[in-house]
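One protein chain omitted, others in place.
As written, the chain order gives the labels A and B, with residue 1 at the start of each chain.
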Amino acid sequence: MGERLTGRSNRRQFLAAAGGAALALTVRPASATPAAMTLAIRKVAGESEIKPGKVKIDMPPLVENGNAVTMTVSVDSPMTAADHVKSIHVFTERNPQPNVIDVSLGPRAGRASITTRIRLADTQKITAIAQLSDGSFWSDSIEVIITLGACLEDNLI
Amino acid sequence: MNPRALRLRPALILAIASAAAFAVALARAEIPLEQRRSSYADMSRDNKAMQDDDTSNPGMLSVLDGEALWSEKAGAANRACADCHGDAKSGMKGVAARHPAFDARLGRPVNLDQRINICRSERQQAAPFALESKDMLAMSAFVAHQSRGEPIAPPDDPRLAPHREAGRAQYNARQGQLNLSCGQCHDDNWGKSLAGNTVPQAHPTGYPIYRLEWQSLGSLQRRLRNCMIGMRAETYPYGALEYVNMELYLMWRARGMKLETPGVRP
Partner (left out) sequence: MARTLINVPAKAKRGEIIAIKTLISHTMETGFRHTNLGVRIPRDIIDTLICTYNGEEIFRTRLHPAIAANPFVTFHTVATESGTIGFRWTGDKGFSATASAKITVE
């Protein structure tokens, strides 16, 4: 969604735009890194151990458009007062920032499973972690490949 | 949003160009009626589910906006669509399937959006909706939604014939810096891949569509414009007769296929 140059733009504006375009070609846009994702995860989990298991991310491995990718995260839990999921958090490695969604829930949910649609700027790893009522953290990760579409709008402008 | 789009562009252009060279050798043939399919069929399981479930289909938000507009009084006539047409469920059923249609007073075919705007200016004495605006798309989506499941039924009107033929000629004419015609992709190479996309047959069954690429609803004319940009061809302003002629041809090409509005497409 860019503003188009109009016939009334002056030369200076045009040069500014042209310079911007050249920059966009040579400099990688800012994006999170695996380290930024790890940091974001540590902000949630602190020093606690995060064990693989219990959590399951359901996403297609190959996606044709990263603007809206359906994602389901479910956690294997009886969801009772004594044993339930307290929160679910999703992170990405290479979006402009690592956080995607944070969910608070409790035994009244009955089932620890959420679905949403997320943006993926590029092929990357997605990680979900869940905190249980006993304080333990569990996780799952998945690699999603974004295929490059040919039929983009305004791809020359 | 995808930075790789920039880096891979030269390779992509080569791929398109070689696909074009390949297509030259083939004779142009219309798709046999029984082989036609909506590009819904080419979508992933998740995208199909997004369209199928009304609570999940973002296009339904616009349909609801259109429903509100339908009964909202507007213009100097202080009249709502519903005041003349009543319940859209019965009154508007099949209308989208019959457009574009010939407007005798204008002496040219008009598409559904233009038909809505004629109603606005003449019956409601209100300002027409700007083409491709939120309200235009909402009203268009609401009216077309009443035809969901209805077969596309182009009017048997001899006055439309020259326009449909002009649309057909345009569809088959090579254009743009890539020197491609619509038919080279959508008749000759449908079902194959163009980078990450499956080349669709290009039947206008779901318009206005919610396109993930746009992150919003858009009209068939926006999609045509999008393809022309892809061919590096000159585009027309929204509402141009050239686009309406192409719509006429595309609707005829898709005759009998069922409308899905609001469709979801990648």
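A few comments on the model shown:
The rule is simple: contacts are C-beta pairs under 8 Å (C-beta built on N, C-alpha and C of every residue); 3 or more make two chains touch, one makes a residue touch a chain.
Quick caveat, the model's predicted, so the values are computed rather than measured.
For the omitted chain, the shown partners it touches in the full complex are A, B.
Within the set A:Ile101, A:Leu132 or A:Ile145, the residue that contacts the chain not displayed is A:Ile101. One of A:Val55, A:Ala68, A:Ile129 or A:Leu152 touches the chain omitted from the figure, and that residue is A:Ala68. Considering the complete assembly, chain A touches the hidden chain via residues 1-5, 13, 16-17, 19-21, 29-30, 67-69, 92, 95-97, 99-106, 108-120, 157.
For chain B, the list of residues touching the undisplayed chain reads 1, 53-56, 58, 60-62, 64-65, 215-216.
One rule holds in what follows: only the chains that are shown with their structure count from here on.
Chain B contributes residues 1-6, 8-9, 12, 15-16, 44-46, 49-50, 194-197, 212-215, 222, 226-227, 229-230, 232, 266 to its touches with chain A in the complex. Across the complex, chain A meets chain B through its residues 24-25, 28-29, 60, 63-70, 117, 119, 121-122, 146-157.
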